[in-house]
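The complex is shown incomplete by one protein chain, all other protein chains being positioned as in the whole.
Up next is subunit A:
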Amino acid sequence: MIEVQSISKHYQHGGKSIAALDNVSLQIASGEIYGIIGRSGAGKSTLIRCLNLLERPDSGHVSLHGEDITRLDERALQQRRQRIGMVFQHFNLLRSRTVAANVRFPLELAGGQSPAQMDARVDELLALVGLQDHKHKRPSQLSGGQKQRVGIARALANHPDLLLCDEATSALDPETTDAILALLADINRQLGLTIVLITHDMRVIRQLCDSVAVLDHGRVVEQGKVLDVFLAPQHAVTQSLLAETGMGQGALQGIWRQRVATPVIKLTFVGEPTLQPVLDKVGREVGLRVNLLSGTLSEIKDTPFGQLLAGVVASDVDVSALPAIFAREGVRCEVL
């Protein structure tokens, strides 16, 4: 369990003091993937850097598994940091070292291992991230995704109990992003490793996180299980972040798929049909009975829109015929 207790951090800017973090508290359960999202300048980097004290908060405490790291002296903190991995947006690899030597670097810092032991560990880590064949290359010879794999291998070298990711995929193209997110999910599952990641991209939260905190102007404006926050975003910032990414409820299809055995349909209402009892009408016509899984009603620029996610319990017509039937009522239906 990681506990952030009312930390604040101010920066001086031209004689003015601005609060990068304003009384932030978080509780992160062991083994979960915790996302922190917010717009640029919201204080995300400052917050994640407070978790390994690269940045010291002006006030407040950070405890990792019951140990208050803000009380550690420099030496003890350096020791503790060896078991907190960190992954960076711009990778921050040593140009002067090969891939293998980069991964070996934290092992050298920690000491206490023979060269042979270190080499064995490096091979293990490179296998974990799928870079065995690039062992002797320099970072400059790697693609962005490969560099980030090196960054991840390096972060895992000393068996951390916490992995921090600062916009780990923000410099990568969408496909590479997916691959890196999948790798992080794998690592979380395989090693039971707690991951805290920050991002400005709701898709990252959706794909990866169990819990999420929304940060705005240095404050946590919303936090909870990703599912809850997506189904019922409370704060305007959360809602606009969701809307911008084009994610209504349907985005959660992956999660439902695992839990609901029946076929799932997503109904999207835009404009007038939103205000009509369309589902009820179609239900009577074709004997459709559904189990509502989630729904929202909202507005984009004065146009009402809604989304329903429903499990099909019974239907007189084949599920594949439903889209056409709903289309007649001006409602888009997708079978997920």
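Points worth noting:
We take it that a residue touches a chain if its C-beta (ideal position, glycine included) is under 8 Å from a C-beta of that chain, and two chains touch if they have at least 3 such contacts; residues count from 1.
As a convention for this text, contacts and distances are computed from a predicted model.
Between the listed names "Carbon-monoxide dehydrogenase large subunit", "Isoquinoline 1-oxidoreductase beta subunit", "ABC transporter permease" or "Phenylacetate-CoA oxygenase subunit PaaI", the UniProt record for the complex's undisplayed chain reads "ABC transporter permease". Annotation: of A:82, A:113 or A:245, A:82 touches the absent chain (contact as defined above).
Of the listed positions A:59, A:141 or A:240, the one in contact with the omitted chain in the full complex is A:141. Checked against the hidden chain, the listed residues A:106, A:145 or A:218 yield one contact partner: A:106. Annotation for subunit A: contacts to the undisplayed chain at residues 52, 54, 78-82, 84, 86, 88, 90, 92-97, 105-106, 108-110, 138-141, 154, 158, 164.
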